[in-house]
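Removed from the display is one protein chain of the complex; every other protein chain stays in position.
Let's look at chain A:
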Amino acid sequence: MLRHLRPTLVLLTGLTLVTGLAYPLAMTGLAGALFPAQAEGSLVRNADGTLVGSALIGQSFTSPRYFHGRPSATVAPDPADSTKTVPAPYNAANSGGANLGPTNPALIDRVKADLATLKADNPADPVPQDLVTTSGSGLDPDVSPEAALFQVPRVAKARGLSEDALRALVAGQIREPSLGIVGERRVNVLALNRALDLAPMPAQQAR
């Protein structure tokens, strides 16, 4: 075994430096030069330069004035007891899913409760299932076009805007599958809400 020692030490050190240090550092330099925005995390800033988030990372929306993303099961350490965790939706420093099995009553009850809340907002349309299922990462930035349109009545009411204008806004944010087949139709919630904040909207007709 001793005769293996020198090659082990040399190759382990040499290849570790090449693959563990030279390679990631060279890639960091090259990526930063070629694709600076993506390499830094596709960060989104306001006109005044404040950091709003990342185009790829969902964020928590709870106000009725905004379109909401999918339920998120991410957690954060409990400030009172660091061995426990507390729910912290869209915690981008600790990604993760709900991990409720298909026959777990906690899953069924959660979906039932979410369905009831959503139906109260919009009794007319069927609830799209992405609004009641958590994503794998808890950071899913997208919802389906149906899920965005489903929320139009609530947002219109909260902002006093016309539903038709909001539907047009959503339609403008729909991204189609690449080449028509790769991927799913979807709407980026942060982009939609930013457009909502920026766009001048005709006020709802008084009834």
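Assume a contact is a pair of C-beta atoms (placed from the backbone, for glycine too) under 8 Å apart; a residue touches a chain by one contact, two chains touch by 3 or more; residues count from 1.
In this text, contacts and distances are computed from a predicted model.
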- Query: Can you pick, from "RNA polymerase sigma-70 factor (ECF subfamily)", "Phenylalanine--tRNA ligase alpha subunit", "Potassium-transporting ATPase potassium-binding subunit" or "Ion-translocating oxidoreductase complex subunit C", the UniProt protein name of the chain not displayed?
  - Reply: "Potassium-transporting ATPase potassium-binding subunit"
- Task: Would you write out the residues of chain A that touch the absent chain, in ascending order?
- Result: 1, 4-12, 14-16, 18-21, 23-24, 26-28, 30-32, 34-35, 38-43, 50-63, 66, 70, 90-108, 111-112, 115, 126-127, 129-130, 132-144, 177-178, 180-184, 186, 190, 193-194, 197
